[in-house]
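Only a single protein chain was left out; the remaining protein chains are all shown in position.
The letters A and B name the chains in turn, as written, and every chain counts its residues from 1.
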Amino acid sequence: MSKTVIPFGPQHPVLPEPLHLKLVMQDEIIVDAIPAIGYVHRGLEKLTETKEFTQNTFVVERVCGICSCMHALAYCQGIESLMNIEIPDRAKYLRVLWAELHRIHSHLLWLGLLADAFGFESLFMQVWRNREKVMDIMEETAGSRVIISVNTVGGTRRDISKEMLTKISVIVDEIKEDLKQVEAAFFNDYTVKHRLVGVGVLTKEDAYALGTAGPMARASGIKQDLRMTGYSAYGELDFEPIIEQDGDSYARTVVRLKEVYQSINLIKQCIAKMPEGEIVVPVKGNPNGEVVSRVEQPRGEVLYYLRANGSKTLDRLRIRTPTFANIPALLHMLPGSQLADVPVLILTIDPCISCTER
Amino acid sequence: MIENMTEIAISQLLSETQKMKYEDYRFVTASCVSLGDDGCDVIYHFDKDLEMKHLKLRVGKGEELPSVSKIYFCALLVENEMKELFGINITDIAVDYGGHMLLSDEELESPMAKQQITIVEKKGAK
Partner (left out) sequence: MVNRSEVKSMFDMIGNIFKNLGSKPATRMYPFEKREAFKDARGQLGGIDIDACIFCGICARKCPSDAIVVNKAEKSWEVDRFKCVVCSVCTEVCPKKCLFMSENYTDAAYTKEKAKHVQQPKSTDNGEQASA
């Protein structure tokens, strides 16, 4: 049978990410997929070599818009462990609070995009309406909607007042109530299930061998959540990673939706346990040595490898983002699936190409 | 300092990686640091139950480095990246983009490597 090659992306109606795939097709079935990236490579890793280590927080935040807060968190944690800085407890809790807000807004964004990918416009708007509340909290507490620049080496740059904490707690409760209704559409709707159940199955063994990260791995039954290592204040909070066994697109949706509830729960715990005190410690001297710092982002684990030489600038700042780890899994899932499922499949890895290329 | 870091030679890389695979470690990524004329430091990161292990080796200028993508398929992206950005000669990558994964034709070669950059004007470019 003859084979056809269909180019998919980098401009595609359902996918806002500049990912190009060459799909080798046999009728409607994909036989092979070759990815091509490189449309948004900005050389940020190179740029960090010319900036001071304190300025780099702002550079790494711009690796990715959606998980900007966690990029800065991972970087600051790395530098702090190099310089043996113990940050105040309140800063740890504030970092977790903002990180979890980021996770909520990232997952809600993704759920909306998924609904949009299989053509459920109204669901998409319902989800994004809730996301807007989170964005408003972000703007009110941190000053910006997306790139919130709250983390700095030695603590956080802003504090949250007691009234604001109460307000956040009320708003996340509202989001929880609203999501309960939307949840039914994702979990039980016949059409939605038809598009997701059994599509792009990734077995536990494959997921492990392909080095997947985050919700992708957890949907395939791998208990891999870096928050379990207890960085920042996670060690003092009570949570259990959400794991599904099926490894299909439906399982990945369920994991992400349940993680929104988990994040809401973590935020409420954070607010309840928030200690009083300073939010930042002064930083003196320059970092020296090398360190690996890992943080759980909405999309999975991010790895920062830092090498400093005792001067103001770093020798090397290397970022391994979760999408980078999930693309091999995508290549594994695509062969054998239908052309119509490709947008959903690509979306379920929650791709962030600007993360991948940096 | 990084815990669980083992320094190895290039010739040991494939056997050590195979051992990692056998011990059920997950490949996380590889990092590369340019040392100028001395070549590059390459560090392979592995993970098992949230515990990390690292293999560190030094690649001299022009030396060949075997690819681990036959053992861990997911290493292909990062190896292509290292080949492109640092100019390390990595052989036998499962899918070799030939230096065009991130960069296009017009860009500088191996931009992350610390080296003297000379811009040669191409003939007929004007």
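As a working rule, a contact is a pair of C-beta atoms (placed from the backbone, for glycine too) under 8 Å apart; a residue touches a chain by one contact, two chains touch by 3 or more.
None of the values given here were measured: they were computed from a predicted structure.
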item: Visible chains that the absent chain touches, using the contact criterion stated earlier; value: A
item: Option from A:140, A:206, A:236 or A:315 whose C-beta touches the chain left out; value: A:140
item: Chain not shown: contacting residue from A:22, A:129 or A:176; value: A:129
item: Where the unshown chain meets chain A, residue by residue; value: 51-52, 54-59, 62, 129, 132, 136, 139-140, 143-144, 147, 149, 157, 181, 184, 188
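The rule is simple: only the chains that are shown with their structure count from here on.
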item: Chain centre separation in whole Å, for chain B relative to chain A (CA means); value: 25
item: Sites on chain B touched by chain A in the complex; value: 1-2, 26-29, 31-34, 43, 45, 50, 52, 54, 72-74, 76-78, 95, 100-104, 111-112
item: Residues of chain A touching chain B in the complex; value: 34, 36-38, 41, 43, 45-46, 208-211, 224, 226, 228-229, 289-292, 294, 301, 303, 305, 307, 315-316, 318, 320, 324-325, 327-329, 357
